[in-house]
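The complex appears here without one of its protein chains, the remainder shown in place.
Order as written gives the chain letters A and B; numbering starts at 1 within each chain.
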Amino acid sequence: MTGTRPDKSKLYYPKMTPTWWLKRPNYILFMLREFSSVFIAVFLVVFLIQICQLTRGPEAYADFSQRLGSPGWITFHVVALLFALYHSITWFYSSAIVLPMRIGETEIPRNRVVALNLALLAVVSFVVLLLFISLQG
Amino acid sequence: MADKTITLKVARYRPGQDPAPTLQTYTIPYRQDWVVLDALNHIKDQVDGTLSYRWSCRMGVCGSCGMMVNGVPKLTCAAFLRDYHPREIRVEPLANFPVIRDLVVDITDFLDKLKRVKPWLIRKLEKPIAEGEYLQKPQELEAYKQFTQCINCMLCYSACPVYGLEPEFLGPAAIALGYRYNLDSRDQGREERQPVLGAHDGVWQCTFVGECSEVCPKHVDPAAAIQRSKVEAAKDWVKAVLLPWGQR
Partner (left out) sequence: MAEKKTIEPLWWALFSAGGVVAAFLVPIHIFIFGFAVPLGWLADTGAIYRHVWVKLYLFVLIALPLYHWAHRFYFTVNDMHLGVPRKPLALLCYGGAVVGTLVTAWVLLRI
């Protein structure tokens, strides 16, 4: 390729600051989505610790569960649930883009794929709830 | 029509003289049907001939006039003054690229990356002309057509925070164009593109922010191309791990 290339010594190189993601609403939403994974992980670790209490006996397990009823823990779980649902919704949008669904030749519109996934989420949640209740005895 | 005006704050940078770009204010006539490019042309013709910027077709097909308009990467030939008036408009060079002068950025990095994905039809064996053209069904064309619409305007690179943070990232347009050729039924070059697309600074650096597809003026949806390329690259990786003797 002929032609001149710019004089590198005179170029101005813009720098990105650590607060780059605060500059656009979409970037903030992106960061929230990424941080949802932290809340999900923390919840699962707390849940694992609760399960671990069973090695110390059923009273330890029930005791731990009762302590989760404190205002602090309830607040954490409210926030965690909101983030988990935000993860679910953004995940469904993403998966519609990564793996487009087709009926024959036509691609199903993305919003419909998201709606279908949300319906599936409701069904799966209901099934898990039923199983939890029915396996108590 | 009343003599309405609009204020533009335009980035100026004189190489070798200024330490950093500064904003220069111009107040110009406001016309209902003008785009930002018209405003810049008015400034250059009537107010300040020293202003430098790129433009060509002024109708959204050449990809030359990309700039940051109020912090958003846009084709200035497609950004109407009436969508901003009476607020002032800030025009700056395309983000994430080194600035040569005023609104002109150095695009050599993008051009180098574009070349690396080999955006042309690759055949293991070229068909002799006497055998006729490569036939392609309408459905085969549909499979990749959307990704052919790229005009190399680089708005996606300006919107991509990963490209800004990690300059070695291959970037949305280059990956989308590599994907476009991989999808083309006439192409047999997927293996050749694989080392570039499947490298760490290829598809894997993308964190699916998705802003590239938001700003693309031709609705190419490079974010989709990249994520689907990740699936393909993962499949290639599994094959390479399970079948290291390279069966194809």
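Definition applied: a residue touches a chain if its C-beta (ideal position, glycine included) is under 8 Å from a C-beta of that chain, and two chains touch if they have at least 3 such contacts.
All of these numbers come straight from a predicted model, not from anything done at the bench.
In the complete complex, the hidden chain is touched by one of B:Asn96, B:Ser158 or B:Gln194, namely B:Gln194.
Contact residues of chain B toward the unshown chain are 161-162, 165, 191, 194-195, 198-200, 204, 207, 230, 233-234, 237-238, 240, 246.
Think of the hidden chain as still there; on chain A it touches residues 16-18, 20-21, 31, 34-35, 37-38, 40-41, 43-45, 47-48, 50-52, 54-55, 58, 61-62, 65-69, 73-74, 76-77, 80-81, 84-85, 87-88, 91-92, 95, 117, 120-121, 124-125, 128-129, 132-133, 135-137.
Here, only the chains that are shown with their structure count from here on.
Per-chain CA centroids place chain A at a distance of 30 Å from chain B.
Contact residues of chain B toward chain A in the complex are 13, 15-16, 18, 20-21, 71-72, 95-100, 106, 108, 139, 161, 164-165, 207-211, 214, 221, 223-224, 227-228, 230-231. If you check the complex, the residues on chain A that touch chain B are 5-7, 10-14, 16, 20-21, 23-24, 26-27, 30, 34, 94, 97-100, 105.
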